[in-house]
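With one protein chain removed, the remaining protein chains of the complex are shown where they sit.
The chains carry the letters A and B, assigned in the order they are written, with residues numbered from 1 in each.
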Amino acid sequence: MVKALMVVLLVVIMAPLLGGLLTGIDRVLTARMQGRVGPPVLQPFYDVLKLLGKEALAANRRQVAWALGYLVLIIASLALFCLGGDLLIIVFTMAFAAGSFVLGGFSVRSPYSHIGSQRELLQMLAYEPVLILLALGVYLQTGSFMVKDLFHQSQPLLASMPLVFIALLIVLTIKIRKSPFDLATSHHGHQELVKGITTEYSGPYLALIEVTHWYELVLLLGLAAMFWTHPLGAGILLALAAFFIEMVIDNICARLTWNWMIKFTWTGGIILCLINLGVIWVLRAGGV
Amino acid sequence: MELINKSRVKSPWLLHYDGSSCNGCDIEVLACLTPIYDVERFGIINTGNPKHADILLITGGVNKKAARVVKNLYEQMPEPKVVVAVGVCACSGGVFHDCYNILGGIDRVIPVDVYVPGCAARPEAIIDGVVRALQVLAAKTDKEAVV
Partner (left out) sequence: MITGKYLVAVSIWLPVAAALLCWLGQSYSLRNIVSYLTGIILAVCALGLFLSGPFDYQPGEIWGLSWNTAISAADFALLALILYIGWRQRHKLIIILAAIQALLLICFDFGLGGSEIEPVPAFAVDHLAIIMALIINIVGSLICIYGVKYIAEHEEQHPVAKSRQPRFMFWLIIFLGAMNGLVFANNLYWMYFFWEVTTFCSFQLIGHDQSDEAIGNACRALWMNSLGGAAFALGLVILLRYGGGDYLSMQYLLSHHTAAGATGAILLAVSMLVLAGMTKSAQLPFQSWLLGAMVAPTPVSALLHSSTMVKAGVYLILRLAPVYAGTYLSSMTAIAGAFTFLAASVLAISQSNAKRVLAYSTVANLGLIIACAGINTPTAISAAIVLIIFHAVSKGLLFLCTGYVEHEIGSRDIEAMEGLADRLPAAATIFTIGIISMFLPPFGMLVGKWAAIESAAQLPLAAFLLVLASAVTALFWLKWLGRMLEGRPGAIAQREIMDSHYIASLGGLTAAAVLLSIFIGPVVNSMVTPAVTQYYFSPGLEANLETIAAGSGGLFSVWPLFILLALIAVAAGFLYQPRKVKNPPVYLCGENAGLPESTVFMTTGENMGEVKLSNYYFTGFLNEARWSRVVNRVGLIMILLLLGVTLW
């Protein structure tokens, strides 16, 4: 119990530092890829600190409550993940968090945040099946939905679920709001005409959302690291590599429409998962 | 508090609005974002949303139609905020100052903190104007702290 609390505390403190730093590195590397110098690595922290000091503007209380819900629920899923909890529950809690974000956007009668929310919903529709299938794949491979049981595996998950990993990369593109799938909103490194789902947030409330994105980034990279648990260092490298791939994709792609996104994920992503799970299932049924 | 004040200067987010410019200044503003000038070095971002912005950057003078818009945008920005008028049109109306529809410079509608002259204003001047604006911003917050 005490140990669990310590882990949670560590997560709450360390994850945003890590996530903010990664975001900063992302911005610098992106700038370099575009032949620019880019901001300081600590730029995301400056941004959030500044936002914290700004005047609070909001439409109503529920808008703020849902944004807070987004933060708290993402922290909860990350904590569950770090405690080695049930993957399906982690995915469902993440869905609640994303839903909370969507409802925050819906809480104001504003055309821009509404369109953002609708698109975020479509993004959820696009990635949710892949995430659940990922959990199912982990179960088929290891016989357990628990993250902590992955550490008893001799063979990295990547060896048996390479296609699911590719599908996860697609999910990552959507979840960390990278082109071609940054439909609902993008990060502040992107210069936008209008910000989509976060349009009606400002000041400290926007800071809340930014910090949530940091937590979320760590959680998502954690999911990627899960594919190689022995040694964990390899998993971390894998996650960082995945993050780098996302950056490259972001810089070479234009934004696409939501129709395309749904088609792409529901055919490409889900079929990748299916083939992979099918192979595992057949191998297992064959007693290999 | 100290940390927040410091961050403020390091993370100016802009809202760029075209009052009724000839587009000359707008092109120069956008040029600031290109690799050559790369304003993101200073943490500057073009947000396109008053609710996220710290600095309102206006090109061109205001005409009767745009006056309401400028006021609205200004009011929707959270405090502390500053206004930069880019180009002579925005400063005083410029060559258009006695057009039938032009009210004059931006300061006819909202308080302006920094004037960047030039026709069109050069990117270096614009960046310099934003940096000045940051000083104003810092001064404003200091004053607030005293009050």
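Some observations on this one:
As a convention for this text, a contact is a pair of C-beta atoms (placed from the backbone, for glycine too) under 8 Å apart; a residue touches a chain by one contact, two chains touch by 3 or more.
Quantities reported herein were computed from a predicted structural model and do not represent experimental measurements.
For the options B:Ser20, B:Asn49 or B:Thr141, the residue in contact with the chain missing from this view is B:Asn49. Within the complete assembly, A:Leu133 is the residue of A:Leu49, A:Leu133, A:Leu163 or A:Ala184 that touches the hidden chain.
For subunit A, the residues in touch with the chain missing from this view are 55-62, 64-65, 68-69, 72-73, 76, 80, 83-86, 88-89, 92-93, 95-96, 99, 102-103, 105-114, 117-118, 121-122, 124-125, 128-129, 132-133, 136, 139-140, 145-146, 194, 199-200, 204-205, 270, 274, 277-278, 281. The chain not shown here touches subunit B at positions 17, 49-51, 68-70, 72-73, 75-76.
In this text, only the chains that are shown with their structure count from here on.
For subunit B in complex with subunit A, the touching residues are 1, 3-8, 10-11, 13, 33, 35, 38, 40-43, 45-49, 51-52, 54, 76, 78-80, 141. By the touch rule above, subunit A contacts subunit B in their complex via residues 27, 31, 34-40, 43, 45-50, 52-57, 188-189, 191-195, 198-203, 206.
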